[in-house]
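Report on the structure given below.
Note that one protein chain is taken out, while the other chains of the complex remain in position.
Per-chain numbering from 1; labels A, B and C assigned in written order.
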Amino acid sequence: MRWRTVLIAPLLVTGISFAGEAPRARDLGISFDGNPGPLNAITDVAGVTVGHSTLIEDLADGGAVRTGVTAVLPRGKETLMRPVFGGWFALNGNGEMTGTTWLDESGQLEGPVMITNTHSVGTVHQATIAWRIRQGEPDATGYWWALPVVAETWDGHLNDINGFHVKPEHVDAALDGATSGPVAEGNVGGGTGMVCYEFKGGIGTASRVVDVLGSSYTVGVLVQANYGLREQLRIAGVPVGKHLREHRVYSEPDPGADGTGSIIVVVATDAPLLPHQLERIARRAALGLGRNGSIASNGSGDIFVAFSTADDSLGRADQLLVHRSIPNDEISALFGATVEAVEEAIINALVAARDMTGDQGHNVKALPHDALIEVMKQYGR
Amino acid sequence: MRWRTVLIAPLLVTGISFAGEAPRARDLGISFDGNPGPLNAITDVAGVTVGHSTLIEDLADGGAVRTGVTAVLPRGKETLMRPVFGGWFALNGNGEMTGTTWLDESGQLEGPVMITNTHSVGTVHQATIAWRIRQGEPDATGYWWALPVVAETWDGHLNDINGFHVKPEHVDAALDGATSGPVAEGNVGGGTGMVCYEFKGGIGTASRVVDVLGSSYTVGVLVQANYGLREQLRIAGVPVGKHLREHRVYSEPDPGADGTGSIIVVVATDAPLLPHQLERIARRAALGLGRNGSIASNGSGDIFVAFSTADDSLGRADQLLVHRSIPNDEISALFGATVEAVEEAIINALVAARDMTGDQGHNVKALPHDALIEVMKQYGR
Amino acid sequence: MRWRTVLIAPLLVTGISFAGEAPRARDLGISFDGNPGPLNAITDVAGVTVGHSTLIEDLADGGAVRTGVTAVLPRGKETLMRPVFGGWFALNGNGEMTGTTWLDESGQLEGPVMITNTHSVGTVHQATIAWRIRQGEPDATGYWWALPVVAETWDGHLNDINGFHVKPEHVDAALDGATSGPVAEGNVGGGTGMVCYEFKGGIGTASRVVDVLGSSYTVGVLVQANYGLREQLRIAGVPVGKHLREHRVYSEPDPGADGTGSIIVVVATDAPLLPHQLERIARRAALGLGRNGSIASNGSGDIFVAFSTADDSLGRADQLLVHRSIPNDEISALFGATVEAVEEAIINALVAARDMTGDQGHNVKALPHDALIEVMKQYGR
Partner (left out) sequence: MRWRTVLIAPLLVTGISFAGEAPRARDLGISFDGNPGPLNAITDVAGVTVGHSTLIEDLADGGAVRTGVTAVLPRGKETLMRPVFGGWFALNGNGEMTGTTWLDESGQLEGPVMITNTHSVGTVHQATIAWRIRQGEPDATGYWWALPVVAETWDGHLNDINGFHVKPEHVDAALDGATSGPVAEGNVGGGTGMVCYEFKGGIGTASRVVDVLGSSYTVGVLVQANYGLREQLRIAGVPVGKHLREHRVYSEPDPGADGTGSIIVVVATDAPLLPHQLERIARRAALGLGRNGSIASNGSGDIFVAFSTADDSLGRADQLLVHRSIPNDEISALFGATVEAVEEAIINALVAARDMTGDQGHNVKALPHDALIEVMKQYGR
């Protein structure tokens, strides 16, 4: 029998159940710039919730399901009635993030950010609308009308991507199960089957706290990391990829070898920022990738979205809205925080991920922790 | 019984079967600038095929299905292996057109342009990938990897949009049934339940032929028209909407009255143009809307995509590609053709559409031909 | 002697001295949509000042100076210390508007909008910085650091453009002489030597007043109109250009005939709008051009900038800024106002302009008022 029933319940790996199992980059002694928040996670931004649906299933014909859905809700379920300001940027647009045309135009993110595999965008799109309708009220405009934000990276090396295994119930589980608190990393949610620098990739997160004009603000980042060739990998400036050469996914790098990558970055903050400022924040994710050695290769959909939870006025149309914003001259601390958190979140994804065997027997090794520590030492870390 | 089976076969209204039934704007004596092609349709561009799946169904509970899918294939099914250059533009981004991030980045349109209702984007997205996979070959990069272009406008006034009635088989029917030749207009395909200037709207098409550097090129346009308030309507410069005041959809225009509109414009040409030039072409659709009185209101997703079938080299990665292009200094004739064809295609949609009663008993009247002719006469036409 | 001294003083034609001399489109009985403000000018937006330096001089060698500078100051001279929110859009970027990269990034317009001829951008750029420095204080960041916004259209048909006749003193005169009140139109300021639809063009202005959420807001527009071929001209929907065929500038329209046009549009409003909303406003200028028949030909630099004077918090960096904004769902009235005011401002430029003989004896006729009225009548106006 080709299709075994996928058991949903155990597949919803929440941050809490997973936390503590996987080490993080700092646990290995790697140091990064800046001051992380208490969880060093996107959920350090108050109100943000994250849910994962993780689908791991072996099919009778040698195929394998290694995929999932990750949901990031800016204000938990309140997001639906109380949008947030947002902005986005594509460093290399070989990927999909639906809903960005309206995000650009309105300056608002009106629902969750969903992340899945490339060929499940449609299912997640429609299921997110259906889930939204089941909440029982039209959106803030008074219409039943949704333009969901659904992003993806390609997991076809480990996952039977053309089997369309993500179903509406998985989308619901990610949305309904989203919580604040620690966030599971590595082989979970949308990141389940991902590959990064030819090591096992997946979900990673990090955060930074900065002071601006006497107040403390948090920048939280979540990535679904699935890009890069081995030799490009730098960790905290160390050319790790030039040393850890074994178990490459593309033994003979060919022109299309980089064609299947991508990285989605979600940046959350509680700093009061206007839409054009959030677009600036989103753009900084590129510099975090730069620190880790990315060249944003042709095949990589490097798409970033940023939002701020600070604005309480959005979602009304019966009066002038009132906003606060950080003056441009004071915004650089938030830029730095974004770059730093992106840099660390990607490494966290690599450190948390585990070896995986998937579709067609493909096997991808995780970044070996001991060997990594060894290389870091050679470079004085 | 709430769900009656939708019979697919009779719902696939091809251009040929429908042609001749619906009059077109020129049949009413309205004149437009420029020289149309033989069909005055997007299919005047050789190779372009168009398919409609039209869903019309009354539900037992008073609900109604009035929706569909329209597929535009730049080279028919060959598009999958032989991409075309393309570009896009959002005049007002309150809508969705998936796949545009990659279109921007690659300069290429690698499959059909699909148009449906707002809440069926997901179904059409995934079904288009599935259809593509069934063609039996990976795309030109060697990967099974698709980022379909799916656009939408909102038909929730006449259609039970939250019933998600578009199914994969309707997508297949639109794609498989796409043909060259005359294109059905009005209440067909994705345009089935659309409303435009508070008259019944839908699909419209037109074309222009121009000479550039001694060669003849065709610009073909297809629109799914679903935008505008009555008083804004101008036809060939005549303020028709100020005279034909009856049967308005929004009897008391309120601030959100325009919130449900949108127009998708597809521009095809056989003129050799590079991606950045096609983006320029797409942008000209705004001027066609301007002629018809549009203000691109906040709620309108006015999103335009343009492609050229001239380039034969795309889809290969084993050698340098060779392209031809119209010099920028000679491109204005194509800009003019685009503006003119968009202007006429929208009016063709209005003229072809017929009265429709739909969901919740909502009724939308078509533009009354006799009254229109009367108004045109008053203004010396 | 080739260079006669240009007398500056009499060349500074202020709105007041000129008003009353030139008729406006409405004086000819042409009707437009919407409700104009008291002056039907950009200066209906409180605080906005406009200054023109007009250079008209015959040179001994048959050359002629027919050019100038127009300055639009969002808050008069206060603009320098109190920036305004702004946004911009290029419908066809065959032109220059400096300062837009920072406008995009910061969301702020930090000084005046200057408009001149193509080859005088440099002089105006530097002179605007020098003028700014002479005001005696650094800008709001505490630095002497300016990125002026200088736009242009090409007047080389009537003006000895390669003579670089605009000098710093002309820039100063436009800036220092800027006033509120009526705005001179036609052959003045930067518009002195301009040509539009092959009639004499130049400066035009118009405004609209709309109610949003119980408050009254003004949208004011100023254009420097220098684009278009005769047959494209529509006035209030009437195809005027197809009837008034005499005295064309390009007797044998050739491919490059449209290569020298352009239009700069400045949109001012007192409605509270954020930068991304002002970019939306700027984009609507395209629809006003569309109503008048523009195809945005290749040679036309159609560049638009919009700003709002409503925000009082900008220019500080020592505290959070507080902003108000119109909800997106209520913004469409301002879109409509923009389209309408742009449509009328261009026609005002044509109506106010007068016949001019300039460089190399080139002569350009103004739009003949009587003949225009005749054509309008034929079309029931």
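Operating definition for what follows: a contact is a pair of C-beta atoms (placed from the backbone, for glycine too) under 8 Å apart; a residue touches a chain by one contact, two chains touch by 3 or more.
The model shown is predicted, which means the values in this text are computed figures rather than measured ones.
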Touching residue (missing chain; options A:114, A:174, A:249 or A:296): A:296
Touch criterion as defined above, residue of C:154, C:307 or C:335 at the omitted chain: C:154
Full-complex contact with the absent chain, from C:53, C:120, C:269 or C:332: C:120
Contact residue for the chain not shown (choose from B:54, B:67 or B:106): B:106
Interface with the undisplayed chain - residues on subunit A: 91-92, 232, 234, 236-239, 255-256, 258-259, 280, 283-284, 286-291, 293-299, 328-332, 335-336, 339, 378-381
Where the unshown chain meets subunit C, residue by residue: 90, 92-102, 104-106, 118-127, 129-130, 133, 141-147, 154, 156, 161-162, 164, 255-256, 259-260, 299, 301, 303, 317
Positions on subunit B where the hidden chain makes contact: 104-108, 141, 213, 272, 274-277, 280, 316-330
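Everything below uses one rule, namely that only the chains that are shown with their structure count from here on.
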Maximum centroid distance from subunit C, chain identifier (CA atoms): A
Centroid distance [mean C-alpha coordinates] between subunit B and subunit A, Å: 34
Whole-Å gap between the CA centroids of subunit A and subunit C: 46
Multi-chain contact residues (two or more partners), subunit C: 280, 328-330
